[in-house]
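Here is chain A:
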Amino acid sequence: MTEHLASFPYLSCMLLSPVVGLFILLFLKEHQRLAIRMVSLVAAGISFGLSIYTFVSYDKALGGLQFVEKYQWVKAFGITYFVGVEGMNAPLLLLTGIVIFTGVLTMWELQERVKEYFIFQLALVTGVFGVFMSYDMFFFFLFYEIAVVPMYILILIWGSTRKIYAAMKLTLYLMAGSGLIIPGILLLYSSSGLFTFNMLQLHAVQFSPWVQKLTFVLMYLGFGVLAGVWPFHTWSPVGHVAAPTAVSMLHAGVLMKLGSFAILRVAMYLCPQGFQYWAQFMGLLAATGIVYGVFVGLAQTDLKYVIGYSSVSHMGIVGLGLATGTVDGLNGAVFQMFAHGVMTALFFSAVGYIYDRTHTRDIHELGGFSKIMPVASAFFITAALCGAGVPGMASFWAELLVLIAAVKVFPIRGLFAIASLVIGALFALRVVQNTFFNEPNPKFTHFEDVSPFLGLPRMILIGFLIFFGLFPQVMVSMIKSSIVPFIQGM
Partner candidate 1 sequence: MLVFNQLETYLYLALILFAIGLYGVLARRNLIAVLISVELILNAAMINFMAFNRFVAPHPAVGQVIALFIMAVAAAEAAIGLSIIIAVYRKLKAINVEQATELRG
Partner candidate 2 sequence: MGFNIGSVDPLFLACFAIVALPALAFGTIMIFTWRRDNLSLGISLTCSTIPLILAWWLFFTVKGATLAEPIILQVNWMVSDAVVVPFGFHLDPVSLLMLVIVATISWLIQIYSIGYMEGDPGFARYYADLSLFGMAMLSLVSASGMVQLFISWELVGLASYLLIGFWYEKFSASEAGKKAFVVTRFGDIGFYMGLVFLLYFMKDISLFGLGIADINNIGLTQKLTEAQITLCALLIFCGVAGKSAQFPIHVWLPDAMEGPTPVSALLHSATMVAAGVYLMTRLFPFFAASATAMAVVLAISTITLILSSTIGMVARDIKQVWAYSTISQLGFMAMGLAAAGLAHGTLFAGYYHLTTHAAFKALLFLCAGVFIHHFGTNDFFVMSKDGGRKLMIPMVTVTIAALALAGIFPFSGFFSKELVLAQLWHLDNKLWVGLGLFGAFLTAYYTFRVIFVLLFPRPDDHPAWQTYYVREEVAGHGHGAHGHEEEEAHGSHGHGGHGDHHGVPWVMAFPLIVLAGFTLVLGFMQTRIEKFLLGESHPHELNYLLLVLAVGCALGGIGMAWLDWGRARANWSGFLSKFPMLENFFIQKWYMDHFWRWFLNTVIYGTFSRIFTYNDRRVVDGGVDAVALGTIGSGRLLSFIQTAFLQLNLLFMVLVLAGVGIYLLMGR
């Protein structure tokens, strides 16, 4: 892959902006709420702006790795700080920017331990940015762990509904995943004989087939835990439910994508033969997850559980796309990562608004919310329709690409995935109807609707969903510019 050095360290700025914000927050006092929020917003805003900038100014015709920055860190072990942007991670950086920016706006009303909250949230997002842009396996894993740890604290302190159980479960699951990943990374590192963690150099090495097979399955399962691959998904609905709003947004919107992106970026990229060997297995797990997620979601009564299981199903689509190993499938998978990220962020953002006021998420208790909060309901319904795969929204295209590619490679599994779409529609509309179109619960009639300021983050999310729904080519051509060489290199 050709590398084009950056004229200005955009990526480092994107990465460091939350870190700087975090350090400024450390020196603020808890009661300076407005200052705390503004600092977080500015820090997130800079990252958001830079992520848009890199997305827009990435030269698709030139291709390769752009905005590259490379500094040697530990020479003896071959560790370099090596970041860059290509077609497949630019959308995910953009996604992270969107979600963190809207996430800070969504948590504007937080009253409890505001300072600590934003510190941990910025720390979390630093890790996420780092994973998406790193091309050095050491840094990749380092940032991966940085992203996971603050989650524990965020859920434990600001969470709700069985938060201790959820935080513990989530952390243990992810640690178990890491326990599989480290041997995988070290196996590649040691068997390459190059003493480098640089992924591009490791990619050039022809590992022996058994190393590839073993490493691939270790990494697939390890990263798959974070990606919510069936049957390692049960931490995710529980975690979504327990986490505070913006953390759920980050968690379902971005963190789960870390797992699937890592499968693509590390596991498939470095072990192509391992991937060929395990592709059928991946496809099977993914298709099971798709069907399974919608059915379980159908029986839930907690709004966040419903969304949590829809995430399992949608992440199954990502997995299925990856398993096809074709250009269309991978395009669709990366597109779906983006689309699902924005969509679930919208979902959780809308639910969070309602929950903050009513303190319940039971769909039978909520009933008739569209009368009380028409705008908040509209946000949720938009997300639900997007989740049901209605055209005109970004996720329709992603699903289309994945399903077409999947039917070519795995006809039966593909058909099951398509058939689950109808359940997906039932699933989304059932929730919408019970929650929003029913007799209003008199307990809640005094609540006010979303103010324009709080509506802003939701509007941003909807805007992105519809923009990429109408102009999918913007996204697809971007992803494709790196997927095509990726497949050729496999």
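Per the selection procedure, all candidates are chains of the complex that A comes from, given by their letters.
Quick note on the criterion: contacts are C-beta pairs under 8 Å (C-beta built on N, C-alpha and C of every residue); 3 or more make two chains touch, one makes a residue touch a chain; residues count from 1.
Please read all numbers here as calculations on a predicted model, not as lab measurements.
Peer 1: In the complex, chain A is touched by which of the candidates 1 or 2?
Peer 2: Result: candidate 2 touches chain A.
Peer 1: Note which residues of chain A are touching candidate 2 in the complex, please.
Peer 2: 169, 172-173, 231, 233-234, 292, 295-296, 298-300, 326-328, 331-332, 368, 370-371, 385, 388, 390-392, 396-397, 400-401, 403-405, 407-408, 411, 414-415, 418-419, 421-423, 425-426, 429-430, 432-433, 436-439, 471-473, 476-477, 480, 484
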